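One protein chain omitted, others in place.
Every chain is named by a letter (A and B) in the order it is written, and numbering of its residues begins at 1.
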Amino acid sequence: MIEVKDLVKYYKEVLALNKISFEVNEGEFFVVIGPSGCGKTTLMKILAGVLEYNSGEVYINGKNMKGVPPHKRDISLMFESYAIFPHMKVFDNIAFGLRMMGKDKDFIKRKVTEVLELVGMSGFENRSPYELSGGQRQRLALARALVVEPPVLLLDEPISHLDYQLQRKMMEDFKVLHKKTGGTFVFTTHVQEQALTLADTVMVMNKGVIEQTGKPREIYLAPKTVFAARFVGDINLIPGEVVSKDGDIYIVNTEIGELKSLANGELPAGAKLAYGIRPEFVEVENKTRVHDNQLKGKFDRFYYFGNYVECIFDIKGKVEVKSAVPTKKAVDLRIGKEYSLGWNSNNAALLEKPSVIEGLNIEEVIYGK
Amino acid sequence: MKKMDLLAKVYILVIFLAIYLPTIFLIVLSFNTSARITFPIEGFTSDWYFGEPKSYQANPSYIPIIHDQFFWDSVFNSIRVSGITAVLTCIIVTLTALTMRYRLIGRDVLFYMFLLGFITPGVLVGLGTILLFRLLGSTITEFNMIALNTVYASSFGFILMMARFDPYLMLYEYTASALKVGPVRVFRYITLPLIKWEVLSSAIMGFLLSWGELIRNLWVARGTGVVSTFVFMQLTVYPLTTKWFAAGSILAAVSIVGLIIMATVLSRGTK
Partner (left out) sequence: MVRHTRYVLLLPGLVTFVFFLIAPLAIMAVMSFFTPVWPGYRTDLTLNNYVAYLTSPQFRILAFNTFSTSLVTAFICMIIGFPFAYCYTFKIKSERTRNYITMLLLAPFLIDWTIRSVAWISILGERGFVNSMFLSAGLISEPIKFLFTPTALFIIWVQTNLLFMIFPMNLALGRMDPEVIEAAKVLKAPPYRVFYDIVFKMALPGVICGFIFVFVNTISDYVTPSLWAGGLQTLGLSVSNYASQFLWPQASAGGMILLVACIIVLYILLKVVDIKKLVYE
């Protein structure tokens, strides 16, 4: 449905999009995730046609979009900054797109009422934008983009300023809407949870390049780069060197000892990489299972997340390892005491590449420079 | 898109030239040897600027500008009047605009009074002032000129300044107050730096409006008067000659240079 080839965009001298290529299939829920400044908004604007680009090709529904102005594209965009029309009431803001499409008054009234109910703002028709709160403005901008029911819907950080419950509700509504209309949704966010929950396909971006594209599960369980691993889900990363191979299992030498893991392909001895293990796989004092990776760590501190507690363990004073401990079990742990930590090598990952971007130091990416 | 950009720039240039057209002619024709205003130029001379006064110097229209003492008197008068107007306008506008942001009794009344200040035709204020002072038995002085111009410029400046206020300005002031900073220091360190360009532009507006104002000044002019009244009165009595073009050119040159300097100063640090 959408095809982008070698897209390059410079802002003065700054490279915002560095030859990116990707495809979005028809009817897909495609989520672009990445830190601020990675180029998500630039990409959205180029797809919508309001921003020029330097080189590359953009195809929507098989047609080349070069020189096609935004009002001739079958695409709708919700802006991260909302861009609400300040001189129009809520009703007119939402009705604008429909009016431009030439729909009649009854149709417009019906649709606007419907979409206001969808975003939970029924009865707000006659309010002025100045009277709305931040969250209400965001929902207004969303309603305005949704009501035109475009074949391709672009949403730039559409729910980031809503409270948690409302975010959950909107996420569910998106899923339902997507199923019902069968349209193509492209969604940007920096919140992993949204990406993992909603997406058919996730694309991780970093400084204008694509780190990895794939199904949420794929990226979560088999990230290709350190950046992707850190950005989608939480992960423990320890720098190390490959020592040897025992069957399928690689042995990696790290500051805290030798750790074992499976790998996605051949790794030569001496290869420098990051050893990764996600906190939910690190088990604390589980005597019922034998793990092929075992360490002793001193319980240093914790962060309460409601249904689980993130416990941080200090290993030999050199490295910290996070474990996601179910709250029921966490109450028994005492700070300062040593506990045994363990995990299986098939849950660990070896990440050779810091990032798709060349020339980055793997330790810098691990520690988040 | 690119065609539109070019068209836009051409349009701006065209309008710019249209506004400058009289000025250009002014400068070009000030070097005309002939005293009559004609086009094209008959000869080229700088006599109107620097020449020696001729024998018929009784007629001021023929005195080269550099020797016309009355003209220079009026220029200095103008500078003084406009300068003081600028300062007063700036003070009144800043104080009033800042204070009017808060809800006060009679805020609307004051607002409408400012509106009145600028829709009132100059004729009426002039007439009214003369009547008022006759009634009071006082004489009209230069101060009246300054005051009338200040009222006019303040009305303009007030509306424009309020329109330009950063909506977050009050927020910054509240923040500072919450940090136990006294109102005077809040004004000095927070408010003033943030509105300095608006304050400056109200002063500039005061200067410009009073310099170009003819009608109000005509009613209250005394003595040589300011440039606008001086030239006007001269031309009602004496014939129009190229000498006045020289006068205008001098004013043009000075103002262009001055404004270019201002633009350069304002552009420091911007792209």
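The criterion applied here is as follows: a contact is a pair of C-beta atoms (placed from the backbone, for glycine too) under 8 Å apart; a residue touches a chain by one contact, two chains touch by 3 or more.
Note that this is a predicted model, so its numbers are computed, not measured.
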The chain left out of view makes contact with A, B
Out of B:33, B:69 or B:99, only one touches the absent chain, namely B:99
Chain not shown, touching residues in chain A: 45, 48-50, 69-71, 75-77, 79, 81, 83-87, 96-97, 100-101, 130, 144, 148
Absent-chain interface as seen on chain B, which is shown: 4-5, 8-9, 11-12, 15-16, 18-23, 25-26, 29, 37-40, 88, 91-93, 95-96, 98-102, 104, 110-111, 113-125, 127-132, 135, 144, 147-148, 150-151, 154, 156, 158-160, 162-164, 167, 183, 204, 208, 211-212, 214-215, 227-228, 231-232, 235, 240, 244-245, 247-248, 251-252, 254-256, 258-260, 262-263, 266-267, 270-271
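Just so we're on the same page, only the chains that are shown with their structure count from here on.
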Cα centre of chain A to Cα centre of chain B, whole Å, reads 58
